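Can you read through this structure? Questions will come right after.
Only one protein chain is missing; all other protein chains are in place.
So, chain A:
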Amino acid sequence: MNTLPQQLANGLFLGSMYGLIAIGYTMVYGIVQLINFAHGEIFMTGGFGALTVYLYLPDGTSMWIALPAMLLGGVLVATLFALGAERFAYRPLRGAPVLAPLITAIGLSLALQQAVFNWYPDAKSARVFPQLPFGPYHLGSLRIQSGDVFLIIVAPLCMTALALFVRGSRTGRAMQATAQDPDTAQLMGIDTNRMIATAFAIGGVFAGIAGVAFGLKYGSVQYDMGFQAGLHAFTAAVLGGIGNVYGAMLGGLVLGLAEAMATAYIANIPGMEQLGGQGWASVWAFVLLILVLLLRPQGLLGERVADRA
């Protein structure tokens, strides 16, 4: 049986999710040159926010009603955590040596994980996430699950909206100005603190949506789901060229496809039989990252650092 179409599809779905999360890394890095290592946990809180909303809905509520409410809940929770992190953890450290916010980010990441682990009811192991009531669909040899349908519809919509917002809106332009030259942006009358908060909020919105998508795709959410997903999404952002919104989308897709291809086909190469399968997915993702950093350090769509001066 030809598995290639299925693997391509899997890569596309996975990559769409990476792309959604990667937006948060890249927007924040673009505007304050901070790697928000707590962003994976923001994504996780999105998943749990949506689950919480679902648990409060009356039994037997149709998923068609529940899903919008869950999305709203997930987005709201993730955005609030993202904004809270910016306001209370990172803003007081603006202007501090770069290690300070970086270590803060790692600490915040652990704190959020442990908070959910300890205080969210029954969250010490995976919590079952509701599923969309359709699918899986079969297209020839292709099998597409409901969670993947959600991703393939929502991810392009989000990305298009973001691209239009950044390029076309007054706030989007002000964010670009803040990213390129914060002092001069203030001279234009731009409230740069608000633009930075907006970047965190957009990252939170996308992470919230991705958190719901993760739950729908894998059937559960878990307190540490942000670690792996966050690391991969961060890789995607660097791969695409960190700071570049289109790069995050592209990086996500490339990484998803590469992972799917590698896990499916590496083992067919003579001498590499041991290196295939899901367990090696992260390894191949990081091998790809290392290759890109060696051959094109600015990432696929990144600009040369000299251009930023």
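Please note the rule applied: a contact is a pair of C-beta atoms (placed from the backbone, for glycine too) under 8 Å apart; a residue touches a chain by one contact, two chains touch by 3 or more; residues count from 1.
Criterion: contacts and distances are computed from a predicted model.
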{"item": "Per UniProt, the name of the complex member that is left out, chosen from \"ABC transporter ATP-binding protein\", \"Cytochrome aa3 subunit 2\", \"Polyamine aminopropyltransferase\" or \"SufE protein\"", "value": "\"ABC transporter ATP-binding protein\""}
{"item": "Listed residues A:A50, A:A174, A:A262 or A:V292, member touching the removed chain", "value": "A:A174"}
{"item": "Touching the absent chain when the full complex is considered, from A:T26, A:T104, A:Q145 or A:T192", "value": "A:T192"}
{"item": "Those residues of chain A which, in the complete complex, touch the missing chain", "value": "170, 173-174, 176-177, 180-181, 183-192, 303, 307-308"}
